[in-house]
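A single protein chain has been removed from this complex, and every other one stays in its place.
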Amino acid sequence: MSDKLFRIFLFIAACLIPIICGGIIYALVTDAYESFEHFGFLNFIFSSEWDYTEGNEQYGALPFIVGTMMTTFLALLFCIPFSLPVALFVGEYFKGTPVAAILSTVTDLLAGIPSIIYGLWGFFTLRPIIMALDISPEGSSILTASMVLSIMIIPYAASLSAEFIKMVPADLKEGAYSLGATRFEVIRKIVFPVAGSGIFSSYILAIGRALGETMTVTMLIGNTNQIPDGITATGNSMASIIANQFGEADGLKLSSLIAIGLILFLITAVINMIGKIMIKRARIS
Amino acid sequence: MIMNDMKILQRLYTDKIFKIAVCLFAALTAIPLFAILGEVLIKGYSQLSWSFFTEPTPTAYKAMQAVAAGEPIPGGIANGIIGSVIMLGMATVVAVPIGILCGVYLAENSKKRFAIIVSYITDLLQGTPSVIIGIITYVWVVVPMKGYSAIAGSVALFIMMLPLIIRSTEETVKILPASLKEAGLALGGNNARVTLKVILPSAFGGIFTGILLAVSRVIGETAPLMFTALGCSFIRWDIDKPISAVPLLIWEFFNDPNLQELIWGASLFLLIFVLSLNLTAKYFAKKWNS
Partner (left out) sequence: MELVNPILEFKKTCVSYSKQTMAVKYVSAAIERNTITAIMGPSGCGKSTLLRAANLMHALYPNIRVDGEILLNGQNILSMEPIEVRRKIGMVFQRPTPFPTMSIYDNVLAGYSLNGIRLSKSERNEIVEKCLRNVALWDEVKDVLNKKGTFLSGGQQQRLCIARALAMKPEVLLMDEPTSALDPIATKHIEDLILELQKDVTILIVTHNMGQAKRISSRSMFMYLGDLVEYDDTEKMFSNPTDERTRAYLTGKMG
């Protein structure tokens, strides 16, 4: 094969990526347009009505934006006490040992479990516990969804944080030990500050994952279309309302669901970009 | 001096307690994995039989009859397995060559502005929620074709696999020693031939691992298939008609009280498949790295 032809092939393949991405944005924007035009962009975002009675259709994204924020934030909160110890275990305390390899295999496998199976587990195991504890009457709630979501994002946050913790130079740590510090003090005062921006960015990426997680949340959040009035209330996230109602939607409702998809896409894209850029910076320094 | 000793003891205790807490919480993370594996295994084990893999989903009526008679629900997930294989097969066949070419482009032109932009967009695509890939494929494929189909489902899987394959190819090719390429060029090969005959074979292990991981990532995807492949209750080979998939079946069983008995068998099959793909990929990566 001639060199020139080969280069052209490579280039065409590379062009496909921006084309797909451009196509995604174009399709989302054109199909969401009807809804934005009908309700007004800001009004759509800040309205909490979701009413599909024919002739009186009212769609607003606010309940789902709030639902997404709540599940994501709670999931992050629940995930930190586990992902940070995993990162320290793998990247500092047992760095390079077989136990660390076992634990990172375990977290890798956690990342591999399909989200629908997490949903089943949440539905059939966690939900009855939530009900038995009388936290929420039906067991489905923002809290239930967040708890399972937090397990799903542990592997992402932990493996990347561990990578940055591992990169803290041994001579820095020895320098701190030579001044009489304990390991805990070295971790707190040297390892965390030095690996800080990397650890932080790994949580940003974990947020990016949690934002768009669909099936688990759909199965556990309770699927009600109002702004949840607490963490034990039911609700819907942006992804779960789409999963729930896209199948039977048409016309203005379809357009509104696609508009929610566009908002979700943009939020995830911004969060992921911030995370990636921060990671690149953290790797260089 | 006594004060000093107490201070040291206190610091040593804090250190110990922190270490114990780290180990404890890290170990707790393993619980969900084993809880999920255990639940799916215990509940799903009894459903697995030869016919579970060779027969399609029963109708709700048949299932009801069986339940009423106290018999196990007949039928299985063959329609889902065949649908998953067809769609994954089509998606993989297209995504692998394009992904590898794009990955090679990114690795070889890593300083070019265009490549940097493409690299960022790849990240963006990789982070895009799967439900949005579903919407897009619906708009792109289902609407123009006036119907749900295996083709639409495989397009959705293709879009999800592509960035994963690109990244693994790019990263593998980037870490190959430059001398490898130079040696090939010194022997008089042109760039194309050196890439195809020297670079790609040397990067095979890494790329293969990436493909395995990409397949295992998308095989359990449900949301994008809901709006594209839709599902189908019998075995079908047409690629322009609605088709089923294993995760779609699980979703159907979950929503149909008559079929709930079948959830765990299907989940066990999917889970074992995905996790063994994962472990195989990890094994290959390790073998290839050493």
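For reference, chains read A and B in written order, and residue numbers begin at 1 within each chain.
The definition used in the following text is that a residue touches a chain if its C-beta (ideal position, glycine included) is under 8 Å from a C-beta of that chain, and two chains touch if they have at least 3 such contacts.
This structure is a prediction, so every number in the text was calculated from the model and none was measured.
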Q) Per the definition of touch given earlier, which of A:S104, A:T182 or A:S255 contacts the omitted chain? A) A:T182
Q: In the full complex, which bits of subunit A touch the chain not displayed? Write them out.
A: 169, 171-172, 174-182, 185-186, 189-190, 193-194, 196
Q.
Using the document's contact rule, name the residues of subunit B that touch the chain not shown here.
A. 7-8, 11-12
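Assume only the chains that are shown with their structure count from here on.
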Q: Please work out the Cα centroid separation of subunit A and subunit B, and write it as a whole number of Å.
A: 17
**Q.** subunit A-facing residues of subunit B, complex
**A.** 11-12, 14-15, 18-19, 21-26, 28-30, 32-33, 35-36, 39-40, 98-99, 101-102, 104-106, 108, 114-115, 117-118, 120-125, 127-132, 134-136, 138-140, 159, 162-163, 166, 190-193, 195-196, 216-217, 219-223, 226-227, 247, 250-251, 254, 263, 267, 270-271, 274-275, 277-279, 282
**Q.** Partner subunit B, residues of subunit A touching it in the complex
**A.** 1-3, 5-7, 9-14, 16-18, 20-21, 23-24, 27-28, 31, 81-83, 85-86, 88-90, 93, 103, 105-110, 112-121, 123-125, 151, 154, 158, 182-185, 187, 205, 208-209, 211-215, 219, 239, 242-243, 246-247, 257-258, 261, 264-265, 268-269, 272-273, 276
